[in-house]
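Left out: one protein chain. Kept in place: all the others.
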Amino acid sequence: MVNAGKPLTGNEVALHNTRESCWIIVHDNVYDVTDFLDDHPGGSKIILKYAGKDATKEYDPIHPPDAITTNLKPEKHLGPVDLETVEKVEEVITNEERTRQARLAARPLLSEILNLHDFEAIARVVMPEKAWAYYSSAADDEITNRENHAAFHRVWFRPRILRDVTAIDWSTTILGHKSSMPLYITATALGKLGHPDGELNLTRAAAKHGVIQMVPTLASCSFDEIIDAAAPGQVQFFQLYVNKDREITKRIVQHAEKRGIKGLFITVDAPQLGRREKDMRQKFEAEDPSEVKQAGQGGVDRSQGAARAISSFIDPGLNWSDMQFFKSITKMPLILKGVQCWEDALEAYDTGLAGVVLSNHGGRQLDFARSGIEVLVEVVANLKEKRGLNFPNEKFQLFIDGGVRRATDIIKAVALGATAVGVGRPFLYAFSSYGQEGVEKALRILHDEFEMTMRLLGARNIKEIVPGMVDASNIHLHTVSVPSDNLYESNYERLQGARIRAIKGKL
Amino acid sequence: MVNAGKPLTGNEVALHNTRESCWIIVHDNVYDVTDFLDDHPGGSKIILKYAGKDATKEYDPIHPPDAITTNLKPEKHLGPVDLETVEKVEEVITNEERTRQARLAARPLLSEILNLHDFEAIARVVMPEKAWAYYSSAADDEITNRENHAAFHRVWFRPRILRDVTAIDWSTTILGHKSSMPLYITATALGKLGHPDGELNLTRAAAKHGVIQMVPTLASCSFDEIIDAAAPGQVQFFQLYVNKDREITKRIVQHAEKRGIKGLFITVDAPQLGRREKDMRQKFEAEDPSEVKQAGQGGVDRSQGAARAISSFIDPGLNWSDMQFFKSITKMPLILKGVQCWEDALEAYDTGLAGVVLSNHGGRQLDFARSGIEVLVEVVANLKEKRGLNFPNEKFQLFIDGGVRRATDIIKAVALGATAVGVGRPFLYAFSSYGQEGVEKALRILHDEFEMTMRLLGARNIKEIVPGMVDASNIHLHTVSVPSDNLYESNYERLQGARIRAIKGKL
Amino acid sequence: MVNAGKPLTGNEVALHNTRESCWIIVHDNVYDVTDFLDDHPGGSKIILKYAGKDATKEYDPIHPPDAITTNLKPEKHLGPVDLETVEKVEEVITNEERTRQARLAARPLLSEILNLHDFEAIARVVMPEKAWAYYSSAADDEITNRENHAAFHRVWFRPRILRDVTAIDWSTTILGHKSSMPLYITATALGKLGHPDGELNLTRAAAKHGVIQMVPTLASCSFDEIIDAAAPGQVQFFQLYVNKDREITKRIVQHAEKRGIKGLFITVDAPQLGRREKDMRQKFEAEDPSEVKQAGQGGVDRSQGAARAISSFIDPGLNWSDMQFFKSITKMPLILKGVQCWEDALEAYDTGLAGVVLSNHGGRQLDFARSGIEVLVEVVANLKEKRGLNFPNEKFQLFIDGGVRRATDIIKAVALGATAVGVGRPFLYAFSSYGQEGVEKALRILHDEFEMTMRLLGARNIKEIVPGMVDASNIHLHTVSVPSDNLYESNYERLQGARIRAIKGKL
Partner (left out) sequence: MVNAGKPLTGNEVALHNTRESCWIIVHDNVYDVTDFLDDHPGGSKIILKYAGKDATKEYDPIHPPDAITTNLKPEKHLGPVDLETVEKVEEVITNEERTRQARLAARPLLSEILNLHDFEAIARVVMPEKAWAYYSSAADDEITNRENHAAFHRVWFRPRILRDVTAIDWSTTILGHKSSMPLYITATALGKLGHPDGELNLTRAAAKHGVIQMVPTLASCSFDEIIDAAAPGQVQFFQLYVNKDREITKRIVQHAEKRGIKGLFITVDAPQLGRREKDMRQKFEAEDPSEVKQAGQGGVDRSQGAARAISSFIDPGLNWSDMQFFKSITKMPLILKGVQCWEDALEAYDTGLAGVVLSNHGGRQLDFARSGIEVLVEVVANLKEKRGLNFPNEKFQLFIDGGVRRATDIIKAVALGATAVGVGRPFLYAFSSYGQEGVEKALRILHDEFEMTMRLLGARNIKEIVPGMVDASNIHLHTVSVPSDNLYESNYERLQGARIRAIKGKL
């Protein structure tokens, strides 16, 4: 620390406003980031913009609170600043931002939102580009990302008729806790990118509609903020990225348990965060051209996007033997999030865990990983064959996530043996476009869809949603059409139907 | 009633022309709809337009005759009005409507209509948007709606040759009644939306061409109007939505039988009417913006579309035990409309019913329900295996509906065991664009197609259309392509063929 | 006859130039077509244009020579005219025709034509619209038409390596006659629509390149013209539509045999000619609007297109028992053209015929008939199983046609057991764009492709093209994708790759 004991002044900080010496203020503390400029996953431009100034407003939505202290060596933590002496950063609103604000104001009424797709359609045009890129992007060619949704389309219904479906009850229990629907709000990072209230939008809406929120390790809001926002008795789960330092992990887990978390979902599909090229590509826009010139063609590769910026602490060494460690530090039920074949689900069962989430991380990790709904079919078949289990199963619960847009998607999973289904992006899009009200509307839409679908399916409660109600015989079919014969196609003259006379000439 | 015994005057009614007190006249009677404004599925705007006035012309095409008396509490029925004292509502023709009328005038000659697709192409541009939205819309993402048509494309012909096909007879019997083709006009609601004569267009054309019409519960014309329009000896079936009040149902059914109805088709796939979002979305256009402001973001959800507006009486409690009730009140053959798996078809057979319609309600109820033609294959196989039945079968008749556009579609179903096939929307589009003449032309086209197809197939009559004439081995294949590799696709340069020299540069 | 013994004069004929009395001259003879106007499949307009005049030039390319005498009652044949007295019809060249001529002049050099697709691309823009509509159109939704080509894409090669492929011989024998390739020019109607020399283009090119032409019943050139155009020793087959009057058929067949025809291909898939709506739709353009008004909405249906215009004599009563008749009148080998399932192929074999063409008439008859290549697979399997036959087989030869564009298509069929493959439209397009030279170029291209493909496949001669060289395991797969989820698709933002900086902003 340069000035131990005594806060720095704004003037002192302001002197360090160049590439050669670059200090910034975050949350009333000063940091020397000169040597970090080239390593900043978000590029140097955005830092240099705040050189010698307070960067907190820019910093907050994209970084977990302790990112800067974790990434900078202690000697670069220069100590507190006297905020009174710091000049306020004038916020310049770009034209792009102004246009975005105009679009935001022009969003349709919530009553015109008919389904979860609609939130995405609105969010895509009202969110900041950076936020959209981070939320929507997925690994490599985004094949798995879209397959997650597409796979549901290979499962079809076999509805039953002439059952008295006057009363429909779509509530269930998840890990022993009541849920108004067989779904939970799954963990997603950086909520403040989409809305200033970040994850709290989810917490509050979940309370109102009786669903369970899974709190993410990489939330923009701090863990305690999110827990504090919960209603009395509101059930929350916690998603854990395991730190290389197990002591940190132990502290986090035990704190979570103390704060009342009811289930620990350990992420196992992300020993390294995936390449999300849409996100990376968006970042080039944010580069400082002069910087770029300096670095030249062979310069430092800064194209890692938001994902890599926040994940360096995750332990790629995590393995099955760590499960004993977790059992030793907590009584919370342990669930693996990111299981992708029956062999590992079996291992989880044999290890005495409480369940698994069959997930590929929303298509954000390994491209060409299969969808949760497809893996579910093989897991159910093999655990029945090898351990005699039937699903849904109280003792060992199966979850899936990824690609959900309709209650029908969830009901297909339940029919095939899932206890519940995680839904992520649709709620992000809901609060990014309408805040907490958006999430509530999304949940109301799902309630409506559950009631309707179960009534039409002839299932009066979750238990009555049985395997015989779906045909999943095509689930393993991954077809790719023979490449098109473009010469033939361009020669073929498509049939035209009858047309109105007057406009014939114009078509 | 405000004024018992004495009719109200137009002036009295006209005073109640505000949101605070809103009366309207329908069919010479006055109703106080003030409290109903927010509940009106069609939105408040359209009612307020007629506040204090005669709304009959607007009311008629979209509501069943008794909708208003059923939905309003008796104390809101204010009694008759003296029509002489009521000011005529001046009809204002909007620009949109004027343009539509111009398109209607520019429709091609009927002789230029070559197939059933053509009616749809014309109807789409000449119908009022509201009507098109109601007729064409289907549930959720309209996957099942389109699958209904697509599924026929997975069934291919195995034609036989060198049979003397000079004389072709495509007539058959349905429930013992002669039909000139193995098809019937299935029940569809709100015929007047598309044409002022509504369902009567169907009745009259059916008479001329020897086909059977299934009269819908939710017709725009009253049941008796439709029956009265029938020719002597003309066979009609009746489609029944079962009312929560079984006495009403009993009255309706026995009246139908008395009027000569030859078969009772009980709808079992609609305990609740499906969400048809195209229809709902269209409705926002009809909202009163000031109303919308008042209700605000969290206001009443008025987005239910025409479908919900007309269906609240339908009993979701209907179940197998009700079948005894129906047997007790009528001698008409009972057929379940909306069976979607072999288990329920078997149950219907064991219950002693006369048949089932394998249908998903034109894709308007549960999205991802399978097509009738696909379900037919499993029903025929299972009823043969479990009860030794062969199809087509006089004792237990199988019907399908949904997605039909060509006689080839119908012939595929007949080859696979159906007695006949229901056709709905194509006839709606036919009369919406050309009235009764359109329906007649549609039937003539089908006659032509039957003759042609059977001749080319080597089947001289309906009995000669046998399973060996089709290959349905792909019927259960629900493929979804692996999502496209957009980077690869955008890099690939499509082959171009030879081109005319002169225009080479311009292409 | 009005004027027996003495020719009519041009002046006499010219008086009958109205709808009320309409005479025309065809090939020096006068016909009263007044009563025929409404029945003319080509519409009344085109006839009225020549009322009182010589219509020969218009008549010739579209009608078989005896069409008018066959269709008009004898009393309407008014006898010969003195041509000297007839005013020449001035040919008015329309703008449309002038533009077409310009396009024709701008066609690329033949040396730039690389494959059979190219002829189609050129023909499409240089042919008269009517001709293109007739040649290119197919039945109903043209599904089978395109499936014919698509089915070849489900068969893939298993090439063999390290064989000495220096010398390649792709010649073969068809019905015992030498052919330079395992293909023949199949029968197609109305050759003069595309080129003034009509079928003679094919005859002459076939002679030069050692391939066999199948002469069609419905040629624009007369049978004898085509035979006369053949080179000494040139082999020709004959395609027969069987006339309702067997005496006529007998005369035709025996004449053909006498003229040296080496094989009789009896068409069995066309008891009635199919609906080709592209052709029919094109015809409306040719209608006389005043006529249309007169006929009104319910008027005569004139929308039959060229196909129906020429086919009324075909006997739908033709059946297996007729085969004895054919055996009794000719020694030519008898082949059925249009067999579409193994059952009928087996029957043909058991009846002692020389072979079958597995064909659906180029997709012009029954839509959803399967492709020849698909039917071939089941025929070969069943005739092996039930009669112990191996294919290719000298005693009972299998042919297919439809959808061929590359020698690879033909080689796939040969590998699967076909003796040879019929090619039709590509040659029509070749002469429609380049006359006889076009057909020769098409044959040269095919020669090149045969040499190349066989060399790369490791087959030195036709016998070495064996089943193990293809994988046809997907041939019976008729997939139709699950309908697309348009809301999801429209929300998904496609990945974009790297782009040139300068034009970034514009994309």
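The first chain written gets the first letter, and so on, giving A, B and C; residue counts start at 1 in each chain.
In this text, a residue touches a chain if its C-beta (ideal position, glycine included) is under 8 Å from a C-beta of that chain, and two chains touch if they have at least 3 such contacts.
Since the model is a prediction, treat every value here as computed from it, not as a measurement.
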Inquiry  = Can you say which of A:G260, A:P316, A:G352 or A:G468 touches the chain missing from this structure?
reply    = A:P316
Remark   = Contacting the left-out chain: of B:H40, B:R146 or B:H209, that is B:R146
Note = Per the whole complex, from A:K53, A:H209, A:R275 or A:R425 the residue touching the absent chain is A:R275
Inquiry  = For chain A, which positions touch the chain that isn't shown here?
reply    = 102-103, 106-108, 112-115, 117-118, 120-122, 125-126, 140-141, 143, 268-272, 274-275, 277, 280-281, 284, 292, 295, 297-303, 316-320, 322-323, 336, 338-341, 343-344, 347, 365-370, 476-483, 485-488, 494-497
Note = Against the hidden chain, chain B presents residues 115, 117-118, 120-121, 124, 132, 136, 141-142, 146, 149, 153-154, 277-278, 281, 405, 479, 482, 485, 487-488, 490-493, 495-496
Task = By the contact definition given up top, give the residues of chain C that touch the hidden chain.
result = 108-112, 114-115, 141-143, 145-147, 150-151, 153-166, 406, 408, 412, 434, 437, 448-449, 451-453, 455-457, 468, 471, 473-474, 477-481, 486-487, 490-491, 497-503
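Methods note: only the chains that are shown with their structure count from here on.
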Key: Interface residue overlap between copies chain B and chain C, same or different (over half shared)   = different
Query = What is the identifier of the chain with the smallest separation between its Cα mean and the overall Cα mean?
reply = B
Key: Turn needed to bring chain A onto chain B - CA fit, degrees, nearest 5   = 90
Note = When centres are defined as mean Cα positions, the distance from chain B to chain C in whole Å is 42
Remark   = Note: chain B residues in touch with at least two other chains are 108, 112, 114-115, 141, 143, 477-481, 486-487, 497
